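Of the protein chains in this complex, all but one are displayed in their positions.
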Amino acid sequence: MNAKRADQLATVCLYAIVGIIVTLLAGLLGFVFVKGIPQLSWQFITSPPQIFKEGGGVGPQLFNSFYLLVLTLLISVPVAIGAGIYLAEYAKDNWLVRCIRVLIEVLSSLPSIVVGLFGFLFFVLYLGWGFSILSGALALSVFNLPLLVRVVEQSISNVPKQQREAGWALGFSKWETITTVVLPAALPGIVTGVILASGRVFGEAAALIYTAGMSTPAIDFTDWNPLSPVSPLNPFRPAETMAVHIWKINGEGIMPDASAISDGAAALLIISILGFNLASRFIGRLMFKKLSAG
Amino acid sequence: MAKLLKESEHPLYRKSNKMRMERAGKWITFLSVVLTAAITVAILLLVFSKGLSTFAVNNGSLKEFLTGTEWNPGKVSEIGKPIIGALPFLAGSLAVTGISAVICAPIAIGAAIFMSEISQKTGKKIMQPVIELLVGIPSVVYGFIGLSVVVPLLREVFPGSGFGIAAGTIVLSVMILPTVTSLSLDAIQSVPRSLREASLALGSTRWQMIYRVVLKTAKPGLMMAIIFGMARAFGEALAVQMVIGNAAVIPHSLFEPASTLTSILTMGMGYTVMGQVENNALWSLALILLLMSLFFTLAVRIIGKGRTVR
Partner (left out) sequence: MQSMVLHPAVMKTKSMRVSEGSGFAASSALQTKELSVFYGEHQAVNQVSISFRKQSVTALIGPSGCGKSTFLRALNRMNDDIDQCRAEGEIYYEGIELHSERVNLHEVRKQIGMVFQRPVPFAKSIFKNVASGPMRHGVKKQSELEEIVEDSLKKAALWDEVKDQLNTSALRLSGGQQQRLCIARALAMQPSVLLLDEPASALDPVSTAKIEELITQLKADYTIVIVTHNMQQAARISDETAYFYMGRVVEHGQTGQIFTNPLHEQTAHYINGRIG
């Protein structure tokens, strides 16, 4: 086979690979949407699941997913911003900082099930919080932190050095320069990264099955006092999320319409994550525009 | 108010709260970093101490753990040691990881070559969003699709229930494909343009240029991409657990039910009591998982270092 033929053959193969991948995505999304979207109804999205009969929904699970996400972001974003600022602005290249960087890298590469087991051992058992939203949110924060730290550090490092000097030259302290000049300039990047990470958190299940638990007690959506045991906001109640729900009913679901429910739930999950994807692009672009033209 | 100032109070001597804020800010951010690192240390310590207690407290045999094929930690063998043969899980994990890397690597690298060398326009316009969407799909959804599509399909074509290493491998290959593709793309794109032009100027065809110059130069980066993918596959729990069948034996074929470290952890942790042998044995599996993840991280670092030095 001569070189020219090999070249043509390789090109054909590469096109075939691209075809396979595009078909794969189309097939995956097609499957989820074709089977799932017909299941979606207002009733499905809002009503609680049924254990033995058909017609259950995923209302509490959907709420739990968002509630856990919000709590996770509330915990992990401030810590990540602090850590990202330190690594980008203050950290010198010494053994301690190198050590810390390695540890953060290790954390980001840990399987999420290991993070979940840590949460189980530490938050659920040792601190005695049981299977609860709080345990789940903290486990998800641990899972989310290393990625966010990297996002923040990178966005901050992308701000030109001259911006910092301009701040210093006005008699700002380094800290003031960071908070009033650098951070606002890095904000579009940070927000985009946080929203993208939210999609990952939203779909995570392995870190949650042993922290937030696999059940949702009866909750009363009219009771918004976080201390009440039936309140959806109560941080010490177990909370099964959408992703965990899909996993659970596929393993042990005994309701007759289990497969229809997981179809619907999967579609809902994917739609939410597509939403995060689009939002991150849109909001990132909007913020950038506002900064540069507003 | 100026009258209240002493003569020596030149504005340059003024104390401002800037230094105090500076110190406070530096400390707070430092503590955030330390917190992140401390969490990692806590996880490592906990998993190590829990995982080692099977051997230290419950008198388990490490050799048995790594080579035994019977898993029944609640019972003791004739010589009075818990039966903790974890080889089936280890073999299962290694099999799904290895095979899915073999399936995924050529496709991912091919896609990356296409995006960088064949058609950058299609690459950017179509492939980039496709890859981003695939990255975003949660692993339970991959598992769910595996369960409702791949497993029945395998059941039709091959003897057996459809659950097994083959199903796990297919699900994992698709799952790690986008990650490996985008990392491979980074590696290929970091090959300097001049090398490509030099090769083409010498009369190579495009494929010869890709094969001899681009892939060769990008090799460490491509290895890193594949190892990253393997690390993800090895640590993935739910998607695999849903399709692998969860039988604690070494299967005779790829189409028989098997187990991985993660699947047995997922299944078992809720049914054991903290502190007992059954539970500690599971933590030993978690320790293996952790050690493998450290190994993958280390491998990536070593290859990465070799790359930057060159």
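We just call them A and B in the order they show up, numbering each chain from 1.
By our rule, contacts are C-beta pairs under 8 Å (C-beta built on N, C-alpha and C of every residue); 3 or more make two chains touch, one makes a residue touch a chain.
This one's a predicted model, so the numbers in the text were calculated from it and none came from an experiment.
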item: Absent-chain contact - pick from A:8, A:158 or A:180; value: A:180
item: Residue among A:70, A:96, A:166 or A:286 that touches the chain left out of view; value: A:166
item: Footprint left on chain A by the chain that the document does not show; value: 92, 160, 162-174, 176, 180-181, 184-185, 290-294
item: Touching residues on chain B - with respect to the absent chain; value: 1-2, 4-5, 7-16, 18-19
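In this section, only the chains that are shown with their structure count from here on.
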item: Euclidean distance of C-alpha centroids - chain A vs chain B, Å; value: 17
item: Footprint of chain A on chain B - complex, ascending; value: 18-19, 21-22, 24-26, 28-37, 39-44, 46-47, 50, 106-107, 110-111, 113-114, 118, 122, 126-127, 130-134, 136-141, 143-145, 147-149, 174, 177, 181, 204-208, 210-211, 231, 234-238, 241-242, 262, 265-266, 269-270, 274, 283, 286, 289-290, 293-294, 296-297, 301
item: Chain B-facing residues of chain A, complex; value: 3-4, 6-7, 10-11, 13-15, 17-18, 20-22, 24-25, 28-29, 31-32, 78-83, 85-87, 89-91, 99-100, 103-107, 109-115, 117-118, 120-122, 125, 142, 145-146, 149, 172-176, 178-179, 199-200, 202-206, 209-210, 243-244, 246-247, 250-251, 259, 262, 266, 269-270, 273-274, 276-277
